[in-house]
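Can you read through this structure? Questions will come right after.
Heads up, this is only part of the complex; the chains shown haven't been moved.
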Amino acid sequence: MAKIMLASDYQEGAHPRIVERLVETNLLATPGYGTDAFSAAAREKIRAACHCPEAEVHFLIGGTQTNATVIDALLHSYEGVIAASSGHISVHEAGAIEFGGHKVLTLPHHFGKINASDLAVYCEENLHDGNREHMVIPGLVYISQPTEYGTLYSRAELTAIHDVCQRYQLPLYVDGARLAYALACPANDTMLADLATLTDAFYIGGTKCGALLGEAVVFPQGGRVPHFFTIIKQHGALLAKGRLLGLQFDTLFTDDLYLHIGQNAITAANRLRAAFTAHGYALAFDSPTNQIFLTLTADEKEKLDTVVESSFWEAPDTDHTIVRLATSWATPLDKVEQLIAALD
Amino acid sequence: MAKIMLASDYQEGAHPRIVERLVETNLLATPGYGTDAFSAAAREKIRAACHCPEAEVHFLIGGTQTNATVIDALLHSYEGVIAASSGHISVHEAGAIEFGGHKVLTLPHHFGKINASDLAVYCEENLHDGNREHMVIPGLVYISQPTEYGTLYSRAELTAIHDVCQRYQLPLYVDGARLAYALACPANDTMLADLATLTDAFYIGGTKCGALLGEAVVFPQGGRVPHFFTIIKQHGALLAKGRLLGLQFDTLFTDDLYLHIGQNAITAANRLRAAFTAHGYALAFDSPTNQIFLTLTADEKEKLDTVVESSFWEAPDTDHTIVRLATSWATPLDKVEQLIAALD
Amino acid sequence: MAKIMLASDYQEGAHPRIVERLVETNLLATPGYGTDAFSAAAREKIRAACHCPEAEVHFLIGGTQTNATVIDALLHSYEGVIAASSGHISVHEAGAIEFGGHKVLTLPHHFGKINASDLAVYCEENLHDGNREHMVIPGLVYISQPTEYGTLYSRAELTAIHDVCQRYQLPLYVDGARLAYALACPANDTMLADLATLTDAFYIGGTKCGALLGEAVVFPQGGRVPHFFTIIKQHGALLAKGRLLGLQFDTLFTDDLYLHIGQNAITAANRLRAAFTAHGYALAFDSPTNQIFLTLTADEKEKLDTVVESSFWEAPDTDHTIVRLATSWATPLDKVEQLIAALD
């Protein structure tokens, strides 16, 4: 049996409908830099899906790039961005935020999430007290939905964070690299329209959610960031053949594809979590979306390595390893069943 | 008759062979970030095409991004990059080089080119004289082949620039966004192997030369820039699904496709230059590659605008406009003939 | 005879009244970072001297630092600063502006000055035309008074530049490193109150005008730059013992000392210009302030080098050298006369 590849959720190409349309439109000549008709249509569909007709929508290429560009655009030069200590921008972006001149100010994470009360305490100390003029001024809050731990902010939690942000006049930005896996998750109650209502900016992930590449940045309030086009260019984040991004998001937002594309991943992940648990494997922590975290003994790891490609997460002690398995819109369910069978 | 679209050379999708292979490989699961087999194969083919088995090859996404990343990687923090005043990095990258902390030090251009003697004078004044410690220290020379004016550096000119660089211990970097249009041009005598011999880094343009997106950075001397992978990530320039770049360059370097893909553009451009001249239109300056620059009266412009989509270049005086027409690997030759017919 | 030292105007310590007060106050304990009473008093006196009771005044240490901090504070991250090609920030600040992420956009200079009509053309092309979204957006105009060539903007010229800035909503910033030498110059008609009326920010130079160190930044409109204190700190430009700056500017603005401190320099420079001309030496160009530029043959240079320490400016051709002589508030007039006598 060939190993099932679950090391990440960006291993396959694109959803078949996207590939079909790439083929159909390949030799059309369109203007560059996102001024094409596909991009315009995609923007319109995203606005509709977010119930936010005034939103400004831009297409960028990848997650780190999007975070660096949006965060730099939303901050003043002397401000930093608040994030969970486990946030992607805190740990896994090679210092892209600092490259733009900004400090990442970390809060403790609770399985990938920050909570509103920690945030309120931090803001009170850092924005309302005196004596902080020698410190970096917080200028933005960054969270991920789902988080890097596969966990979800409920609508109530997101609202509570939003309320703290409003109280301290801090913009809120949501990294939705895996947003489709939240939207397809039964446990989720945070919809696109909620993000549009509760945040100053968020991005709808394409790369990990059915596209070859691409992330759609949404500013619910149009005109929120003057000259954002030039800022994208300055960050090397402007795609010449922008139609490639427009066409993909147009497809993802046709017939609500984006709202459903994550279901296969959730089905597969739920099957796997149940099967691992039934077979005595320990979940490192619970997560409702497409990422599964297992705490393995050396023997368990050796066995699993023969049947599934996972990724290393961390070593909690010398006897155990935590690995991550990520399912996707493209994970073959028959291979999932073969893997489960191999656990016996 | 539908207008022929010659506003730029990044208007169409990708060469049909690329699209075919994207379709074929779409659901394969591959590891991310350029560690896949397509990327490995593409690197090997590029090394062979450059006659440079030791070269290090990386795939990035677009030109501005590639320039910003490579230039930042090659410079010390206190150094600047020498470029023609008309260079892409000087004018059309929205300050991406300065965003990385570096000044662009400009030399006068001669239809897009710098020459070795100007460069030598500049280096002598700025690197060998005293009294320059308060000024930006030049740390790199940037040129484009072909240039933004469609002109070419001959092998002799490139060698002369290389020799000055060697004398002053300055690395030399070549922006090959349109390199395929140089390689397909009968007037060109600078081959890939010459670039590998005469430069410290260059990039082979994909976006404008048959790919959906992508540029291949070549460091002829492997290990020239330690941790370049992390530098790419830090610049937001690392594509998660790196196989998309690898597969495209693998295709472009199979059966020498890249060496020939520009021929259609050169054929079309030569036909157009001859026809415009024959019809009394004035070339703003001569250029042997895929870009054509016309100095038009208001009447001429009005007429041309009805049959061809061009791009504005500059207004030399109040009565004239210079426009640019760019052909590409995908320009339909029958439409070129229709355009020429419409000049009568 | 000992050579007279005219290589620069920052060769001596501080005006004697400053030194006296440093001695008197040395062991007083004061709070740090400019929150002391000397700094408060100095701010008040500067506001009065500028006829601008609402002005916000900050004390920084040196010119390059002040320019980098103020310019970074006034620009958005994607904007550049317009300056003369001869401007200090363009040439002699080792890329400090670019280190902060901003491009210096140069206009041709006319003996150190830009003019309003060149500026208007540039703004029209770069701010009102389309098609500039890939270029750096101008966000500020920088000029020096006096300029690096020792020349002066008349009130009418400054007003014309101000008017263009208003038309294009560009802030205007004046580098007054040598401002005392303008204010003491009979040809000058631009007063402190004019700078307060016509600019968004300017700095009153201390280092070259009688202080040991220090520059006073004036924002005529208080609150113009939120969190400027933190921005100063972020740029490493905050002096712990801020009273050292406050006390010096308090002294310089007591009894109008700053308005007169440059007179000695102007007297000396005028004597020298007249004497050099009378002895057949060629002024490279005329300048009414404390800097004198001579175009010397090799013989003349050899002779002058024995009696005066000057600084190299540039070599217009292989037979000539342009040198600069700078007088100051401290230049001994008897030594000036000795130098003149030696010209015979």
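Here the chain labels run A, B and C in written order, and each chain numbers its own residues starting at 1.
The definition used in the following text is that a residue touches a chain if its C-beta (ideal position, glycine included) is under 8 Å from a C-beta of that chain, and two chains touch if they have at least 3 such contacts.
Just so it is clear, the structure is predicted and the values come from calculations on it, not from any experiment.
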{"item": "Assembly copy number, counted for this structure file with 3 shown", "value": "4"}
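Here, only the chains that are shown with their structure count from here on.
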{"item": "Overall pattern in which the protein chains touch one another (line/ring/star/complete/other)", "value": "complete"}
{"item": "Longest centre-to-centre distance from chain C, chain (CA-based)", "value": "A"}
{"item": "Intercentroid distance (Cα basis), chain C paired with chain A, Å", "value": "50"}
{"item": "Length of the line joining the C-alpha centres of chain A and chain B, rounded to whole Å", "value": "33"}
{"item": "Of all residues in chain B, the ones touching two or more other chains", "value": "93-95, 99"}
{"item": "Interface residues, chain A side, partner chain C - complex", "value": "72-73, 76-78, 100-101, 133-135, 137, 226-227, 229-231, 233-234"}
{"item": "Residues of chain B that touch chain C when the two form their complex", "value": "77-78, 80, 91-95, 98-99, 101-104, 131, 133-136, 312"}
{"item": "Parts of chain B lying in touch with chain A, wherever the complex brings them together", "value": "5, 7-8, 10-14, 16, 19, 22-23, 25-32, 61-69, 93-96, 99-100, 207-208, 212-213, 230-231, 233-241, 243-244, 330"}
